[in-house]
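A protein chain is absent from this complex, but the other protein chains hold their places.
A, B and C label the chains in the order they appear, each numbered from 1.
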Amino acid sequence: MDKVQIFEYIQSKSPVDILEGGVAKDCVFVRVSRDNLLNFMGFLKDNEDLAFDLISDVTAVDYYTDKTPRFDVVYHVFSLKNHERIRVKVAVDEGQEIASVTGLWRGAEWLEREVYDMFGIPFSGHPDMRRILMPEDYKYYPLRKDFPLEGIED
Amino acid sequence: MTNSLADIEEAEVILVIGSNTTENHPVFGMKLRRLARRKGTRIIVADPRKIDLTEDAFLYLPIKPGTDIALINGMMNVILREGLHDEDFIAEHTEGFDEFRKVVEKYTPEYVAEITGVSSSDIEKAARLYGSAQRASIIYCMGITQHTKGTNNVKSLANLALLCGNIGKPGTGINPLRGQNNVQGACDMGGLPATYPGYQQVANDEIRKKFEDAWGVKLSGKVGLTVVEMGDAALSGDVKAFYVMGENPILSDPNLHHLEEALQKLEFLVVQDIFFTDTCKYAHAVLPAAAYAEKDGTFTNTERRVQRVRRALNPPGEARDDWWILCEVARRMGYEMSYKNSEEIFEELRKLTPQYAGITYKRIETVGIQWPCPTEDHPGTPILHVGKIARGKGLFTPIEYKPPVEQPDEEYTFILTTGRNYYHYHTGTMTRQCMVCNFYVPEPYLEMNPDDARELGLNDGDAVKVCSRRGEIELKVKLSSRMKRGEVFSTFHFSEARVNLLTGSELDPISKIPEFKVTAVKVVKP
Amino acid sequence: MLVKINGQEYEVDQGTTILQIAREKGIYIPTLCYLERVSPIGSCGLCVVEVEGQDELVQACNTYVEDGMVINTDTPSVKAARKAALEKILEKHPLDCPVCDKAGECKLQDLVYELGYEERISHKVVGIPLLKEPPVSYSTPGIKYYPSRCVLCQRCVTICSEYVGREVLVVNEEGDKPRIEPLYADRCISCGECLAVCPVGALTENVSPLKVRPWQKKVSRTVCPYCGVGCVLELNVGDNRVVKVTVDESIPPNYGTLCVKGRFGFEFINSEKRLKRPLIRKNDEFQEVSWDEALDFVAEKLTAIKESAGPDAIAGLASAKCTNEDNYVFQKFMRAVIGTNNVDHCARL
Partner (left out) sequence: MTLPLKKERDEMILNMGPQHPATHGVLRLLLELEGEVVKKVVPIIGYLHRGIEKLGEERTYIQNLVLTDRLDYTAAMSNNLSYALAVERLCGIEVPERARVIRVIMAELARIAAHLLWIGTYALDIGAITPFFYCFREREKIMDMFEMVSGQRLTPSYICIGGVRKDITPTFLEALRNFTDTFESYILDYEGLLSKNPIWLARTRDVAVLSKEDAINWGTTGPVLRASGVQFDFRRATPYCGYENYEFEIPYGTRGDCYDRYRVRMEELRQSNRILKQALNNLPDGPVLADVPYIVMPDKSQVLTDIEALIKHFKIASGAFQIPKGEVYSSIENPKGELGFYIVSDGSSRPYRMRIKSSCFVNLSALPFMVEGQMVADVVAAVGSIDIVLGEVDR
C-alpha cells in the first residue's frame, strides 16, 4: 500500500477518531487524542495490512507559548511490509502523563526515557521511568524552550 | 500641560510666549513649523529675541523682557473691546470676571505699546487673531516663569484662556513646556518642600497621617525650604548639611558667589551623580550613580505621560542605582528600606499618589499613560478640564503690571536674559561630552546686536567681560540679528563662564523662582 | 467607493492611495522610497501594480483609488517590472556590503532577498566593484555620507524639506551619477532624520567608534534624558557600549522623530570620566573608598548633624534627571529617615 491508500485505510478502519491527518511531503501524519493513543497504536501494529512493526522514533516538541496544550509527543513508526512510515502526534500539556508504548514496541523504552529526561513528560506504564542522559538528580528539562542555552548553574 | 502634544494639530491659532520651542523642545518645534507651513495654523510668537520659530510665525511681537503681563492685559483689553470673548463660557464656568474687567480696561494698546515696545497695531492684530479663533492654544516656557512675577504671568495667561473659553477642548489650553526629561515626574513625586507625592499638602494633618501610616514613622508638618532659601539658610548656619542627587547647583542656581560661600560653610555635603561636577568640588562625599541608560524606571514628560525607562547596559565600575544608594544609607541610619527592583517602588508610590494609582509597568509596556489615571482600567487623561474646570469655576485674577526688579541704568546699560541652547542641556555635564554638540557650540558666548557691538568697538568672536552688580564673567561675543538693541543673551551650560554669577536671587513670592530673564549688566573689553 | 484587488472587493473612502488600502488589508506590495510621514515620493518604481483599463503599470504609492478600479498586485508583468526597477538600482550600486555599516539592516538587501527569493533578479553581472571611496563631507559631523551607495530614493530630501522644514538637501543632477547634495548645510540642525530614513548605507552614523552588526546588538526602548518632550527612542547596545540610537515610528509622543541631543547625544554614557567608585574627602583631596566605608561615613555624618542641630538642619536636592522611583525614594529618605521637608529640585531653575 502507498501513502494515500494507507491514509484512507486508517481513516476508514481506525478504532478511534482522527483529530487531524493528511499525507505530508515525507509520510502520512495523524493526530489522535491522548487517551486514544494506546488503542490507536495497537491498531497500527496488529493490523496485517498496515503492519507498523518497527518503531523509528519517539520524541516531543515544546511549543511553549505558541500553542496550548504546550507539548506535542511525536511517534514515527515504520512498516517493513509497506516500506512506509507514519507520524502520530499527541498533544500533551505541562504536568500531564501519557501512556507508554513499550508494551507494543520494546524499542520505545529508551526513546521515552529521553523524552521524559529532556521535556519532563512522564510515560505511565514505563518499565524504568528514569532520566537517561542527564544526571539522576538534575532538576531541569533542557530541551524546553524556556531553558537557556547556556544552562542554569545553581 | 492642560492639553497634550498631539492635539495641538487642532489649534487654529497658537500663541507661543516665552518659549524658544525650536531650540529647547526641537521635536515639538518641528511640529509647530509643519503646522504653520502645511496646515496654515497661524502662530503668534512673543519673545525678546527674534527666535528661529519666527521664520514660520504669522505674527512676531518683539516684546521687552519682563513686560509680559502688560502685553497680555493689552490683548485682553482689545478682545473685550471688540466683544471677541466667549460670554456664555465666562458666565457658566468662571468667577471674578467683573473686578478683572475693570483692571484690564486701563491697558489700552497705546499704553501697552510704550511698556512692551510692541506696536499697538500688532497688539490689536494678535488679540483679534487669538480672540476670533474657535480653538487657540497657549504655549509657554521658562520665559514666562523665570521672573519675580512669574506666577502672575501664568495667571494672566490663564485669564486670557478663560476669556475666550480656550480650555478643556483639543487644540486649546495653557501648556507649559517643562524643561527637563523628568521635571514633571520629580514634582509629581513630591520633590517639593510643601507637597508629598501627588501634590498632597504636607501641612494637611490627615494627608500626613496617611503617609505616616504608609512609612511607619512620625513626619514633620513644617513646610521646607526651596532651593534658593536653602542657600541662604546654609549661609546663616541654620542648614548644616546638603544631600544633592543628580544636581549641579554651582552652575544652575542664581547668584553663585552667594551659593559658593554657603557650600563652603556647610559641615557636610554629599553629592550623588554620574560625573565629577563642579558641585562635587565642594563635597565631602561623592557617590557614583547609574545614568538613565543603566536604570529601570519611569519618566513623566511635559504632557503628563508616564513612560518606561529600561536598562540598556551595565553601569560603569561600581556605580549603582540612585534608589539603592539611598536605601543603603537609610538602612545604616536605622530605617529599613529596601526594594527588589524599581517596579516594587512604583507599586508602592502609585498606591500613595491618586494621579498615578491606575498606572502599572504592564500597562505602559509599549505606550505611556497620561495621568491623572485613578483606576487600572482608566485610559489616562489627554486633556484636563474637559466639560468643567477642575476647581469648579475658573478664577479671573486681576493683575497689575509691575516692571522687573532690576532696571538698566547709566552704568549697567544692557538687559541680560539667560537661557538654553539647542545643542546643550542644563549644566552641560552630558552634552559637552558629545562630539556633535561640541562641534557646533564648543564654548560660552554672548549674543549681541551688531550695532551695539559696533558702538563698543567689538566684532564677532572678540573676548568681552560682562559684569553685573553681583559678579563678572569673560566670554566671546557672537553678533546676531536676533537681538534687539540694548539686550544681550547668554546660556548657563558652561562652567568656564558661569552666567549665574551675574543673576540676582530675588524670588517670585509664591513660586520662589529667581529672576533669570532680566539682569542689568554692562559689557566691556577685558 | 468599491475597489477590487486581486479579485477581492474592498470598501474604500475617497483620497486613499492603492498602497494605503493594500497595506491596510495586508496585501503585500514592496516599496523602497515610500515614507508614511510625508507625501508620496514615487522615485523608486518598486510599488508598481496593474490597473485594468490602463496599459501602463501604475505606481501604487501615489495613485489615488477610483470607484470600480480593478487592481492586480502580483501578475507576471508586475513582478517583472519590480525586478527591472530593482535591477536598475543594483547596476550602479558598489559591492560595499562587507564594509558598509548598514549591512544587515539595509532595505535594499531585504528587497533583493525578497524579490530574488525564487530566482535571480538580473541575469547578468550587476553592481560596480568595491570602490573603497572615503566618505565625503556632509552637513553635520554626526553623519558619514557615501555618495556611491546612494540609490536616489530622495527620502532624505523629502523629509528634510517637508517634515523637518530645513530644506538642506537637494538632488544634484550633473556628473555621471546624480546624487544628493547638502547645498544649504548652514541650515542643518543635525536632527538626523535623513540618517534615520536612509534605506541604504549612503548616510551612516558617525559618532560611535564601535560598530556592530544587527545580530551582535541588543536594542532596548527608553526615554530621551534631555528635554521635556520625552521622546521615546531605542538604544542599540553592543558589548556594553551604546552604538547608535534608532526610533520606532509608531510610538507617541515623537512618532519616530528626534533632535540632535536625542540622536547623537549618547557618548556621555560610556565616557571615561564617569564616576566609578565612591569618593571621600580626606585632608582635602578625594580618595576612592569601598561602598561600605562611604555609606557608613555618610550615615554617621547625617545622623550626627540630625541629632545635634535637628532634622531641619539638613536639606536635600532631588533631581529632574532621575526617574520617578529615584525621586520618590529620595523624598521618602528626607522625610521619613531625616525627618525634614527641606526637599526641592531644579524645577525652579
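The rule we apply is simple: a residue touches a chain if its C-beta (ideal position, glycine included) is under 8 Å from a C-beta of that chain, and two chains touch if they have at least 3 such contacts.
As the structure is a prediction and not an experimental result, all values here were calculated from the model.
All shown chains touched by the missing chain in the whole complex, by label: A, C.
Checked against the full complex, the one of C:3, C:27, C:61 or C:112 touching the unshown chain is C:112.
The chain not shown here touches chain A at positions 24-27, 53-57, 59, 61-62, 74, 76, 80, 83, 85, 87, 105-111, 114, 118, 128, 130, 132-137, 142-143, 147, 149. Considering the complete assembly, chain C touches the hidden chain via residues 90, 93-95, 97-98, 103-104, 108-109, 112-113, 116-122, 125-129, 213-215.
As a convention for this text, only the chains that are shown with their structure count from here on.
Chains making contact with chain A as well as with chain B: none in this assembly. Comparing the CA-atom centres of all chains against that of chain B, the greatest distance is found for A. Mean C-alpha positions place chain A and chain B at a centre distance of 67 Å.
Chain B and chain C have centres, each the mean of its CA atoms, that are 29 Å apart.
Across the interface of their complex, chain B is touched by residues 140-142, 162-165, 189-191, 207, 218, 220-232, 235, 237, 240-242, 251-254, 257-262, 264-271, 273-281, 286, 291, 294-299, 301-303, 305, 309, 311-349 of chain C.
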